[in-house]
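Note that this complex is displayed minus one protein chain, with the remaining chains in position.
What follows is chain A.
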Amino acid sequence: MSQQALQHGAAPVAIRSAAWYLPEHTLPITDVRTLDETERRTCDGLGIDTVRADDALSSVTLAERAARRALEQAGLDARDLGALVMVESRVQERFLSSEVTRLQHLLGADNATTFSVGGLGCVSITPALLTARGLLAADPALDHVLVVHGSKPAAALRYRHPVTVNGDGGQALLLSRSGRIRVLDIAQLTNGRYWDLFHIDYRDRPTAQWREQCTEPSTYSFRLAMETRNHLSAMLDDLLRRNGIGRGDVAGFVSQNLSAGSFTFLEDSLDIELLPACRENLRQYGHLGPNDVFLNLHTALDRKELAPGDLAVLINVSPVAAWSLLLVGTGSQEDTA
């Protein structure tokens, strides 16, 4: 594998610093409410022991706390941010108001081009990266883009049958043209056929009755699952081919955290092994939406499941439906400009 092979024309984008804020309060899975015994059995078999939960913290506060840490790590003042991009919350605290400009105000990121992206559930981290890459490529005077997200469940119940349990957590990625983690390639695919497969009815009921519902469980467990196998296989082959690398060049695969079953499904579908950090974070934190894959990558690096210079592929899937693969290269601290 050569560096030339990896540079197929995409503009550079890298993570200069990354930080998370996870609430201190730990909620055992046994305390996560379900509606009946069938749900209880499924919930208890997800491979999740606990989630972090603090109902007093909004998604904006979670994002803000992570953002402050990421800026501090990089030694950067919020006023020096060229752009602030928020992966939209599952549910805003208020309609009509703007969470992202609230965050801009809280951080004092007065000079940042500020807006939200989303629409793809957990995969929404990918359009945020595409946006950051585009901004950095288009404006030579813009050096830093802060991508943030505060993960909170949309419904009153944290359990989404039969998929996962949502935890609370904030993430901030400070993106620049160079940094320790380089995002070498981005692949994304969507199929609008599934736009409403999971949803929450809310207009005619109190928030305590909001519930994440799968409208067609058999479509989820069969058609979408098999479409995921076929699409991700083809996307992975294409991602590797266009970067001039093979599977042997990828040191680790990282997924989002839904359930132990979803990990097995991905591993069997793609004939890969996920890094152990994924199962560890699933067990401790449950599902943190768009924050999962980079948290898992960070944990894998901390646990030395990946070494400097390694390549990794980050896999994200959303039932809306969207699929994403990110090819990242891990560097040394010296790469952090």
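FYI, a contact is a pair of C-beta atoms (placed from the backbone, for glycine too) under 8 Å apart; a residue touches a chain by one contact, two chains touch by 3 or more; residues count from 1.
Operating definition for what follows: contacts and distances are computed from a predicted model.
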{"item": "UniProt protein name of the chain not shown, from \"Molybdopterin-dependent oxidoreductase\", \"ATP synthase subunit a\", \"Acyl carrier protein\" or \"Ribose ABC transporter permease protein\"", "value": "\"Acyl carrier protein\""}
{"item": "Sole contact to the chain not displayed, among A:W20, A:F198 or A:Y220", "value": "A:Y220"}
{"item": "Selected residue (touches chain absent from view) among A:D139, A:D268 or A:D302", "value": "A:D268"}
{"item": "Residue in contact with the excluded chain [from A:H144, A:H231 or A:H298]", "value": "A:H231"}
{"item": "Chain A residues that touch the omitted chain in the full complex", "value": "162, 217-223, 225-227, 229-231, 261-262, 264-265, 268-269"}
